[in-house]
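Can you keep this structure in mind? I'll have questions shortly.
Apart from one protein chain that is not included, each protein chain of the complex appears where it belongs.
Now for subunit A:
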Amino acid sequence: MGQTLYQKIYQSHVVGKLNPSTDLLYVDRHLIHEVTSPQAFSGLRLAGRKVRRTDLTFATMDHNVSTQRRSLDAAGETSRKQLEALAENCAESQIPILDLTHPDQGIVHVIGPEQGLTQPGMIIVCGDSHTSTHGAFGALAFGIGTSEVEHVLATQTLPQQQAKTLKVEINGELSPHVTAKDVIMAVIGELGTAGGNGYVAEFCGETIRALSMESRMTLCNMSIEMGAKAGLIAPDEITFAYLEGKAHAPGAEHWSAAVSYWQSLQSDSDAVFDKTVVIDASTIAPQVTWGTSPEQVIAVDTPVPAPESFSDETKRHAAERALQYMGLTAGQKLTDCKVDVVFIGSCTNSRIEDLRAAASVVGTKKVAAGVRALVVPGSGIVKRQAEAEGLADIFKNAGFEWREPGCSMCLGMNDDRVAAEERCASTSNRNFEGRQGRGARTHLVSPAMAAAAAIAGKFVNIAKGDWA
C-alpha cells in the first residue's frame, strides 16, 4: 500500500521510538515569537539546558508589537517586557531575530516563507496554532505549546504519534471574486470546527494546483480552524518558483538536488486516506461568518440562519448564543448590516496578493463615513512591495490607515482593538467571542470583501458588479 505525503514526511523524520506508540521526530525549523517562548527559555535555564540548534531556530516579534511606531514600548509596558525578554533570550542563545529594527520583521507565518526558511518536506513547528500555514509548501507544520517549545529548543526533536489522514479534494474553477479564503471558510462550514480533530489534512485537486503560494498559505493557515493538526499541499513548480532565490532557500550548489527531492513529495496514487471529502469549488460564493465560530459561515447573500434550522441540538444552542452576542437576528441579510471597523491583515491575509486584491476593489473610491479601516501588511517585505506598486497610496487616498507589520487586530494583543458591540469585517482567522476586543463582533471575510465593506460601509456581494 502506498503512503500519503504526511506519512512520508513523518517517516523520514523518525529519530527513534520512545515507546510503542510514540516516535521522536526531528524538527527542521523552529520559529519563535515573544508570547509563547519566554517561559520556555526560563525552563531551559532552570534545568541548565542549552539551545541545541541555534542555526535551525529563528525568531521574530509580531504578536504584541505596535503597528504605529517601531519602538518596543509603543504598545505598553507589559508588551515591552515581553519583547525585551525575547531579544535577551535570542542574544544569549545566539538565535537570529527579526526585531523591530530589522527591515524584514513581520508576522512569523509571513516571514518564514518569505525568507525561504519554509521548504518542502520539512517539519516546522512554532508556538502558534497558525503554523499550519507552512503546510502550503508541502512541509509538515504545526503549532505547539510552550512546554513543547522548550523541548524543541533543548533537543531539536518532538515526541509525536501518527495522526489520521484526511484528503480534501477540491475541483472546479473558482468564480470571479472568490478566493482561497472563501474556499477554506466553505470547507470549515462543511466539516465544522472539530471536523479535522486528530487528522492531518492534505488539500489536492485541480483548484488547488491552480492556486498561487499566497492563496495556498491562506488555505493551510485556516486548517487549524477545522481542528486539523496540520494542512498540507504537495509541492509543485509553483512552489519551486516561489522559493528560488529566497534568502534561506537552497543555493545554486544544492538547488537541483533539493528540487528532485521535493518532486518526490507526493501522496502515492494507491495511498489510502482515513477520510476523504470532495468539494466543487465552482459552487462557492464569497463567504462571511455570522457567528462566533469559523464554522458559523454563509455565502454573503444568504440570510442569517435561524437556530431552529439546525437539527443538531448543540449547533442550535451555539447559534442562539452567537446571534445574541453578534447582535443579529435570524433571517437578516448581512448585506444590510453596517460595519464600524475593517481590518485587512493577519497571518491569513496580509501578503502582497491579498493587498493587491483589496486595492483593486478600492481603486479611487473612499472609505465610507464612520468606518475605521486598517491595512496591516504582514512583513517589511510586503510593506515595501505594496508601497512600490502604489497599493499603499490607493489605501491611504481612500482613507485607510497604512500600518507597520504585526499581528495587530487579529487578536488585539497590542492597542489595535475593536470596541464592545462594534462590528468588524476582518480578514483574520478567528471570530471567537472577545477575540478582537471584549464584546467585539467579528465577521471573517476575504481581503476583497473587507475592502468592499470599507467602501460601502456594510457587507456587499462583490460577485455582483453593481455593489458600489
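Keep in mind that, in the parts below, a residue touches a chain if its C-beta (ideal position, glycine included) is under 8 Å from a C-beta of that chain, and two chains touch if they have at least 3 such contacts; residues count from 1.
We adopt the following convention: contacts and distances are computed from a predicted model.
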Record-based protein name (UniProt) of the chain missing from this complex, from "4Fe-4S dicluster domain-containing protein", "Transporter", "3-isopropylmalate dehydratase small subunit" or "NADH-quinone oxidoreductase subunit M"
"3-isopropylmalate dehydratase small subunit"
Out of A:62, A:104 or A:148, which touches the unshown chain?
A:148
The one residue from A:9, A:32, A:74 or A:122 touching the chain left out of view is A:122
Subunit A residues that touch the omitted chain in the full complex
15-16, 18-22, 24, 26, 28, 35-36, 38-39, 42-43, 47, 49, 55-56, 63-64, 76, 78-79, 81-82, 85, 119, 122, 127-129, 131, 142-148, 150-151, 154-157, 159, 161, 193-194, 197-198, 227, 229, 250-251, 254, 257-258, 261, 293, 314, 317-318, 411-413, 420, 430, 432-435, 438-439
